[in-house]
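The complex appears here minus one protein chain, its other protein chains still in place.
All chains are identified by letter, namely A, B, C, D and E, in their written order; residue positions are counted from 1 within each chain.
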Amino acid sequence: MSKVVCFGEIMLRLAPAGYLRFEQAGSLEAVYGGGEANVCVSLANFGLDAALVTKVPDNPIGQSAINEMRRYGVDTRYMIRGGERLGVYFLEKGASQRPSKVVYDRKYSAVSQAQRQDFNWPEIFDGADWFHFTGITPALGDNVAEAVLDACKAAREAGVTVSCDLNFRKNLWTSEKAGQVMSRFMPYVDVCIANEEDAEKVFGIKAAETDITGGKLSHEGYKQVAKQLSDRFGCGAVAITLRESISASDNNWAAMLYKDGNYHFSRKYPIHIIDRVGGGDSFGGGLIFGLLSDYSAQDALEFAVAASCLKHTIEGDHNHVSVGEVRTLMGGDGSGRVQR
Amino acid sequence: MSKVVCFGEIMLRLAPAGYLRFEQAGSLEAVYGGGEANVCVSLANFGLDAALVTKVPDNPIGQSAINEMRRYGVDTRYMIRGGERLGVYFLEKGASQRPSKVVYDRKYSAVSQAQRQDFNWPEIFDGADWFHFTGITPALGDNVAEAVLDACKAAREAGVTVSCDLNFRKNLWTSEKAGQVMSRFMPYVDVCIANEEDAEKVFGIKAAETDITGGKLSHEGYKQVAKQLSDRFGCGAVAITLRESISASDNNWAAMLYKDGNYHFSRKYPIHIIDRVGGGDSFGGGLIFGLLSDYSAQDALEFAVAASCLKHTIEGDHNHVSVGEVRTLMGGDGSGRVQR
Amino acid sequence: MSKVVCFGEIMLRLAPAGYLRFEQAGSLEAVYGGGEANVCVSLANFGLDAALVTKVPDNPIGQSAINEMRRYGVDTRYMIRGGERLGVYFLEKGASQRPSKVVYDRKYSAVSQAQRQDFNWPEIFDGADWFHFTGITPALGDNVAEAVLDACKAAREAGVTVSCDLNFRKNLWTSEKAGQVMSRFMPYVDVCIANEEDAEKVFGIKAAETDITGGKLSHEGYKQVAKQLSDRFGCGAVAITLRESISASDNNWAAMLYKDGNYHFSRKYPIHIIDRVGGGDSFGGGLIFGLLSDYSAQDALEFAVAASCLKHTIEGDHNHVSVGEVRTLMGGDGSGRVQR
Amino acid sequence: MSKVVCFGEIMLRLAPAGYLRFEQAGSLEAVYGGGEANVCVSLANFGLDAALVTKVPDNPIGQSAINEMRRYGVDTRYMIRGGERLGVYFLEKGASQRPSKVVYDRKYSAVSQAQRQDFNWPEIFDGADWFHFTGITPALGDNVAEAVLDACKAAREAGVTVSCDLNFRKNLWTSEKAGQVMSRFMPYVDVCIANEEDAEKVFGIKAAETDITGGKLSHEGYKQVAKQLSDRFGCGAVAITLRESISASDNNWAAMLYKDGNYHFSRKYPIHIIDRVGGGDSFGGGLIFGLLSDYSAQDALEFAVAASCLKHTIEGDHNHVSVGEVRTLMGGDGSGRVQR
Amino acid sequence: MSKVVCFGEIMLRLAPAGYLRFEQAGSLEAVYGGGEANVCVSLANFGLDAALVTKVPDNPIGQSAINEMRRYGVDTRYMIRGGERLGVYFLEKGASQRPSKVVYDRKYSAVSQAQRQDFNWPEIFDGADWFHFTGITPALGDNVAEAVLDACKAAREAGVTVSCDLNFRKNLWTSEKAGQVMSRFMPYVDVCIANEEDAEKVFGIKAAETDITGGKLSHEGYKQVAKQLSDRFGCGAVAITLRESISASDNNWAAMLYKDGNYHFSRKYPIHIIDRVGGGDSFGGGLIFGLLSDYSAQDALEFAVAASCLKHTIEGDHNHVSVGEVRTLMGGDGSGRVQR
Partner (left out) sequence: MSKVVCFGEIMLRLAPAGYLRFEQAGSLEAVYGGGEANVCVSLANFGLDAALVTKVPDNPIGQSAINEMRRYGVDTRYMIRGGERLGVYFLEKGASQRPSKVVYDRKYSAVSQAQRQDFNWPEIFDGADWFHFTGITPALGDNVAEAVLDACKAAREAGVTVSCDLNFRKNLWTSEKAGQVMSRFMPYVDVCIANEEDAEKVFGIKAAETDITGGKLSHEGYKQVAKQLSDRFGCGAVAITLRESISASDNNWAAMLYKDGNYHFSRKYPIHIIDRVGGGDSFGGGLIFGLLSDYSAQDALEFAVAASCLKHTIEGDHNHVSVGEVRTLMGGDGSGRVQR
């Protein structure tokens, strides 16, 4: 069983029920998620051994974050305890023309205050096959960025494959700072994942003729972006998710993978959305699974896209689907007929 | 007021709220349903006298099943008490490309252990106009199949019209067994109802050129199926529901009726689904109502399709609609404007 | 900050959760709304000073109505206390082909029994810029109609702009009575708002070639209606909302504004509906805001339509959106991308 | 199986969840109850044939009231349809020193507007053994009081035993009016039920040395009250419930029965209260059952008190307990040990 | 109408439903409270003009805090917007021997980062009669303590009465620091409120012979404490709440008031607790109301204790009771009989 290590923040997600706006809510649904935590749950659901490296406060809220990871089979031994608080994000689900809205309250979180010495990477990577992180982790602070760099080096040393989802967050840092910091990690990255905006926001690499709010995506443009990313930093594989936002309720979803010099484009899924948060993370989880399972590049991509298509139909940050369910969809059955 | 008797299992249905997956649910919504129970509720809502014949355990769970039938006006005097347990089914509602999922826990249920002698059919059919059952009932066990045969014979004796919804359930029996057993009842069946798969799965009668997962349905093929069913078993009427599954969220819904040598095709409704379970049963209920009300064949069919279209917009197994509501839709108003 | 005064009923709205039918509901969600109250909340959310004039019983239910208005920043000093009961309306949310259903229980409400002397209009209009009412208010009773007339006259006296949403309610009065009564107010009305049916039902002014249940709307027809309304009663501006009901789940939504002799048509929004009630009121609120903000006629119209498009995605009667959110949509971004 | 007929109002009861105050509630739990409806449910739960005579509006709210009665096995054939509205009462549950609070909105209800001719008493009493009503029913209006008198006379004619729970409601009428009207029915009443205040409020018959708010009850005083009631009106049996209110959370509960010249006092139960509403009605239901079952006077009283003790532990207006459960408590087992 | 100004933090309170522990909760009930906010709501419910001075972030969470204050009639014009986050506290409700548990996540909150210049005290105190703050406010940071001192001086200048609830919080500062800082405000304080521990923790003033966990309270000891507080700082009135914790479910509650050299002790209430949080604040609110209403010292004390007794029966931080309800209890009726 392959072992994957992810490093990043896990937050308490608080969301009004259904489509209520924040100002209408008298209670908030509570789950725990974050980019890397979401990838861990995806992988645990696929049957891999996934470990989350993070720091949570030594109080019942931090314990609940650990419990949610345990519940879904994630290895929590590297979720160290300490620091002042668990980051929180408030999520309001959008519909139709009204966008979903995220209010972050993650500053001063335990992991953002963590120190390099908190993590013993050689021990963590013992027996590991893959290391995954996103651009959010180093954006939490310079101290965390140092820890990411330590991890990258230790991973390289241990012969562990490294993937990075660029995941640019404008609330956490500027494009300039992001570009500067992320450039230090890229030489260690084997698989780079990005959405339609990240490459430009982080590295100024732009898809030609793309109008994101308009929802039109140019295949040619993305091929250029992927190739540039690969060429500049030497990653063997670059994956880009292609989201067409028709509305908050309906999206088209596809992706491309540039690997070993070849371009692969996936099927495109028209999705009626239940919960869109974590969609990108579930793509990452699917791709890591596909590549670790020695699927062909096209199959790995199709698996990742089908997996993340299903995530959009599931409440919460996590992708609770099995390999069998993903393969059924990937095999062409998206008819949604009742399974008895 | 016409009296309809239905014989079959009523189960406790347990479903996570909204679109949660089983593994996420901390509570389960509880209603009580089953193919024949659902038909009873439809008919009671249409103002007919509908009686459910079944067996439920003599405990508060069985009592709750009785109460739910009473609540909606079903005659419960033939819901006898005894046996060990009420069958349970767990339902997870799908969305978009993720299918709904049913986990059955119905084995050893009270009705599946019932004996022929439990039911005094001549008494039950006293004053009755119609008898309905589905292929699920005999699939519960040989003992139950015997009781169904008793009922068919008694119905014939009493001059009661008999309808059967083939409703093949692969978890309960094989196609071979189903074909064998169902063939014994068919000579008594006046109105046979089937969905797009049943005729093939039970009797090997196949619609030509039909690709169900692809969602394409051939009118011509279904005409052949209906005619074959009618010819082979001598049923005066054969109705086939035509579902095109675009996704778990969107279906097209129509049906055909072969009656007195004529083929009738209904309008087709594009449905945005709230709860798809019981859709077929609500068609059966609508058809029985239409035929008992001496509607024309086309009108009976349109009533049945409109009724079951509406069912897809209603939570739970049951179709809570009035004759007036169905007729409004049947009359062409599906615009969904607020009724004040 | 502009001050707007609205006069009308506020009711307790009781609705089953989600898509449950009345007969299935074991609890009812409780909010407080009504045509003019909804306009007030819209305007308060846009930052204006909005005051609701009404009467509520001096009991905890009436107090809760006041509290909900206060919660969203409405000026409640003219919500006088007295009378027997708060009007109630029961709302069942429709889906797909099943329409939403409203059961009114508003008779004998406090405001419907209010007397002319209950309202000191000159004091109420002190410092006010705008007065708004709907055709529902005078329909509550002759006494209330008298109060409306008092208000119209006082508004004219005070140099306050007057707007009226015709809002015909067939449960409250006949077309004949409505026409008779409304005609008395129209000379005071500067801005008249109507939906696709109102002009005909109240004044017999009909849009040519319009088939509402079929959902087809003729631009030319509506231009005629607006012009006739303006010509007959001398209102400077006439706005008509244009709803195409595809189903209870999906509507197209647009509007036209006839002002200063010019016809303006808005963009049309295809909406996946969360809660359609209050859609028209939110248009009124948006239009008042736009006109008070000295937007161009086209911009005021687009603001009103975008605002009310967003209302359809929000639970409850009220439109909880900010000016910024409306302007983003009005500016063309309806892609629903997550706002972080 | 004995048949009992009850005549009275059924209302929609709306209550905030748990111990929320009205002003805090965003949803309201909805059940349907009323003095006589509650007695019907008690009796149906005890296995008797109980019919509720009332009038409800012909809309989904009225239908839901019918459905709730059907659900618990009450005979609803005499719940006629018509009138404008179903009465509503809002209930806020108290705790400790904070009392429960009821806000009535029952005026103009369907049954309060019903006419004498609406009820065909000879037909209704066909096969009946018992007729029960409370002082609330005639308080709804003179027209309803006439219908009660008709019922009393018809009951007498049909040899049906009559019971009346005085149940004085100060919001509905004055003591003077109550005394006047109730005196007309009393000659027909065989069994009179009252709580610690009713006899005084309705007929000016006062228990000596009783301080209700202080919670002290004098046995001697109640014996006098019962005897006076019996002597003045000739009722064969008079029952008085004895409640000691320690707080909204804790009450002591007992009762006395004066029958055939003998005084019987029950055990006293210290109750930790879940829902106190309907407590008196459940006593009435228990007493009717006991007397109809030919229990001894002491046993009938003990049954009634044990039944109503259990009611205080059950949510909603109705007493959902079986004869077996009541007899277990009556037999002395109030230890609350888990029943497996 | 008297005007009261309160200065302090308002937080988002998140609590599992019922008695669930944090680790079991899938959703959290959300209300907004804090010592001074709670006093404001009490006073607004009593009909006074109460204004909260604080700072909340300019996001929907901060807006929701404002909305909740508006909902209950608090003047929110001095709730300035800015800063990073709203403080959060997590509350787990205890029962019987299991204590309630509070996890604070309030560091870095908007108000804790506020600057002296943020508040224009002379303007705020214009027309004010009373200023109230608690020991929590200065404990938020030295900057906030400076603002409190400014407020005290401005209040003195404006002839506004000042009250302070010592409210020691060990998580925010040490006893030493608290004593030092609070001593600077005390010369301005007219009415000092404390619970059984505060005086000792803040100023080292100890009640003789008191064992708090044992729940025994000595009247004599508290008289000494009150006198010492009064003597040392010159406050005209000192109130001390006397809580006997029998368990998390049951407390006895009383208080004493030392005013003008006289000692007053209130009635003692045995309380079955619904929500104990905000109990002390509701005492403060009651006392301020009583003193502002020119009640006698004994009456003001009894009002405060009765008001806070009722708070223990109400969910959330706030005390939603009217003057009438408090006076009924104060008058001796704690029997909890249903109010119809």
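Convention: a contact is a pair of C-beta atoms (placed from the backbone, for glycine too) under 8 Å apart; a residue touches a chain by one contact, two chains touch by 3 or more.
A quick note: this is a predicted structure, and the numbers were derived from the prediction, not measured.
K.L.:
Looking at the whole complex, which of E:175, E:245 or E:322 touches the chain that is not displayed?
P.N.:
Answering carefully, the residue with contact to the hidden chain is E:245.
K.L.:
Tell me which residue among E:77, E:153, E:170 or E:232 touches the hidden chain in the full complex.
P.N.:
From the options E:77, E:153, E:170 or E:232, the contact with the absent chain belongs to E:170.
K.L.:
I need the residue numbers on subunit B that touch the omitted chain, in ascending order.
P.N.:
14, 17, 21-23, 25-31, 59-61, 63-64, 67, 84-86, 88, 90, 92, 101, 103, 105, 107-108
K.L.:
Touching the missing chain, which residues of subunit E?
P.N.:
Residues in contact with the chain left out: 18-21, 23-24, 94-102, 104, 169-171, 212-215, 245-250, 276-277.
K.L.:
By the contact definition given up top, give the residues of subunit A that touch the hidden chain.
P.N.:
67-68, 70-73
We take it that only the chains that are shown with their structure count from here on.
K.L.:
In whole angstrom, how far does the Cα centroid of subunit A sit from the Cα centroid of subunit B?
P.N.:
Centre-to-centre distance between subunit A and subunit B: 44 Å.
K.L.:
In subunit A, which residues are in touch with two or more of the other chains?
P.N.:
Where subunit A meets two or more other chains at a single residue, that happens at 18, 21, 23, 26, 101.
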